[in-house]
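Removed: one protein chain of the complex. Kept in place: all other protein chains.
Chain lettering (A and B) follows the sequence in which the chains are written, and residue indices restart at 1 in each chain.
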Amino acid sequence: MNTIIKIAWRNCWRNPLRTSIVILSIALGIWSSIFLMGFSTGLVNQRVDKMIHLEIGDIQIHSSTYDVDGDITNSIENTEKLLQSLKNNEDIHSFSSRFKTEAYAVSPHGQMGVKLLGVDAIAEQQVLNLETRLLEGTFLESDNTYPILVGKKLAEELHLRMNSKIQLNFTDPYTMQVSKNFKVCGIFSAGNEAFDGTTVFVPKETIQRIIGSVPIHEIIIKTKNETLADQLAENIQQKYPENLIESWKTRYPEIAYGVEMMDSTMYILMSIIIAALLFGIINTLTMSILERKKELGILMAVGMKKWNIRLMIVFEYLVYGIVGGPIGILLGYLTMQYFGNKGFDLSGFGEGLESFGYDPMVYFEIAPKYYIIYTLYILFATFIGGFYPSRIATKLNPIEAIRSI
Amino acid sequence: MITFRLINSFFDTMKNPLFTSLIAICFIAFSFIPATGQTADDIEKIIYKAENKLRGKSSISQMKITTIRARYTREMRIKSWTQGEDLSLMYIMEPDRDKGTTYLKRNKEIWYYLPSIERNIKMPPSMMNQSWMGTDLSNDDLVKKTSLSKDFDHTLIAMESISEKKCYHIKLIPHENADVIWWKIELWIEKENFNVMKQESFDEDMELVNTMLASDIKNMGGEIIPSKMQFFPADKPNQKTLMEYESIEFDVTIPSHYFTTQYMTKIKA
Partner (left out) sequence: MLAWRNIWRNRKRAFLTISSIAASLFFVLFLRQMQFWTYDFNIKNTVSGSVGYLQITDSSYVDEKIIDNTLTSDQIDLNKIKEIEGVSGVYTKFQSGALVSTGLKSRFAAVNGINPETDNKLLKLDRKLKKGTLLSPNDKAILITERMADYYKVSVGDTLVLMGQGYHGYTAAGLYPIKGLLSFSVGDFSNMVFMPIKEAQYMHVAENRFTHVLIDLENSNDLLEVEKQIQKELKDPLLKLRKWMEVLPGLKQGLELDANSGLIISTILYMIVGFGIFGTIVMLYNERKFEFGVLSAIGTGRSSLIFITMTELFLLSSIGVLFGNLVAMPFLYYLSNNPIELGGEAAKAIIDQGFEPYLGTGMFLDVFLANSLAVLAIAGVASTYIIFKLIKINPIESMKQ
């Protein structure tokens, strides 16, 4: 056995070119799988992350009739009690209760339907990271009596700048029409045109001053552990059946769809790539067997048993795998580190990306398990792929083999 | 007070710009205040008079409204009953296809009656900025009240002539907390009878957004008022709305049941 191993080892290094080609093929296969996975995961995760952390939160709470009749009177049931229990909930990182109503924003240059959100700036900033996306101004920290935070798209449509006047019109809980001027104290860009164009924030105190009360229509929650959002939402739902408590996946399935779509597509693409890789490896290996016809013939002629030869070849492949594997993993890892920090710049296509909510820079991410998965997958494939060539080896007729050129 | 807005689209309401301006369509009671030596106070008084000329009066009138657009011109004849500022009823007499359409303003509510389908519809707040009957005025213009004398700082710029009438040309800058979207308004108030002859509204960059021009001052129903008013946006030279009073009576008694949704369905004026 030992001899065979030794021979196998030496065989590998006798022809450095062949060996390096095979090893590199394996490494390449592993690296490219990791690259693609990192790319697509990063892309999708960032999109999801952005929405959750900039716009919607992990969990949303509304009254059960809010979606049908988004009326200003449709506030959350048992608000006080609910808020208290949220405060005491250990799995919750932070939450923000919001006043939300449809309003019309008017400026000298136009009008737009918007969603008016009355929030507590501090609580809001704990749940959403919108302050990191401020282009100008502040998140409602202002000396203005009626400050308002608007999105970039809205500012463009209505020709707004810092300190511009914007008039908001909406109906209060007593069906009276309210019309009030606000002053722009900040402009944000969440990277999503729909959000930027229709969402405006004002302080809760202002709402209080204008209509005398602040009915709460929406509560957004940031959980300590995102993966538990679904479970957490269910728990709270059971305790407060009169309200609708949903995790973002339930409320915005189209985001989850994006993830799924990516997954399915990746799956198919990976298959193609691995198939191509496999083919290449089999080809190279078979070629190398042919190349060694003479030598194999001699070995057989001097009495090496067929299965020994097979074993020898198998060992060779093992070597390739053992060397190629780690190289692939290492390259993959380094790539992840590099693009994970610096990001992959897609800004050639930057314009449209913004309106779809994508960032031009993609930061690669990958679940560590994939390193193992892909390596094993490819090594396995290589092993299977090596089967055929080794069969050929054993089918050789020693005499012919020696005679060949 | 009727405020005035220009509307450009019906379908894509969310997206298209609205032009808004405040206009005092005012009917001033005959006044003897001499127009000399203007102090800030005096100017405020002038504006106050202009704004309140016909406030609180009831009226029955007939007017012709012409909507002029690049590709067509449309005329409407309307009969209107108003009681103070909160109640107003308008009935369309011409053109034929729209005849019988009635519009009721009751405090802050607006209702439409459409004879073709024999139904009353309440205008939701979201539609307030939509064009009223296809003109350059919006539903909201007919509802909103503003107070030019109170919410603004006034400065007299000069005495100028508009439609051969001597006018006070006054600049108005809104107060910090006034709920006015304009950054500047310029008024030309006619000296003799305190009619607003011209009003211009400006945006943040002090650019003109729209204009109202009044003319043809006559004695109508006992008051000296302009019988013609034009409204036009600054950026659309082919577009304007023209309002002409054919007849008007003031201080008439109008039965209060006129201003109800039931009555809307029955008018046969």
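Going forward, a contact is a pair of C-beta atoms (placed from the backbone, for glycine too) under 8 Å apart; a residue touches a chain by one contact, two chains touch by 3 or more.
Not measured: the values here are computed from a predicted model.
**Q** Out of A:Asn235, A:Thr250, A:Thr284 or A:Asn308, point to the residue that touches the absent chain in the complete complex.
**A** Touches the omitted chain: A:Thr284.
**Q** So that we can see where the missing chain sits, which residues of chain A does it touch?
**A** Within chain A, the residues touching the omitted chain are 15, 17-18, 21-22, 24-25, 28-29, 32, 35-36, 39-40, 43, 68-69, 193, 253-254, 256-257, 260-261, 263-264, 268-269, 272-273, 275-277, 279-281, 283-284, 286-288, 290-291, 294-295, 346, 348-349, 351-353, 355-356, 358, 405.
**Q** If the missing chain were put back, which residues of chain B would it touch?
**A** 8-13, 16, 67, 69-72, 74, 76, 95, 97-98, 101, 112, 114, 116-124, 126-127, 130-131, 133-135
FYI, only the chains that are shown with their structure count from here on.
**Q** Any idea how many Å lie between the Cα centroids of chain A and chain B?
**A** Distance between chain centres, rounded to whole Å: 55 Å.
**Q** State the interface residues of chain B toward chain A in the complex, per the touch definition above.
**A** 13-20, 108, 125-126, 128-129, 144, 177-183, 201-204, 209
**Q** Using the touch rule from the top, collect the residues of chain A that touch chain B in their complex.
**A** The contact residues of chain A facing chain B are 102, 104, 106-113, 145-146, 157-159, 161, 164-167, 169-171, 176-177, 179-181.
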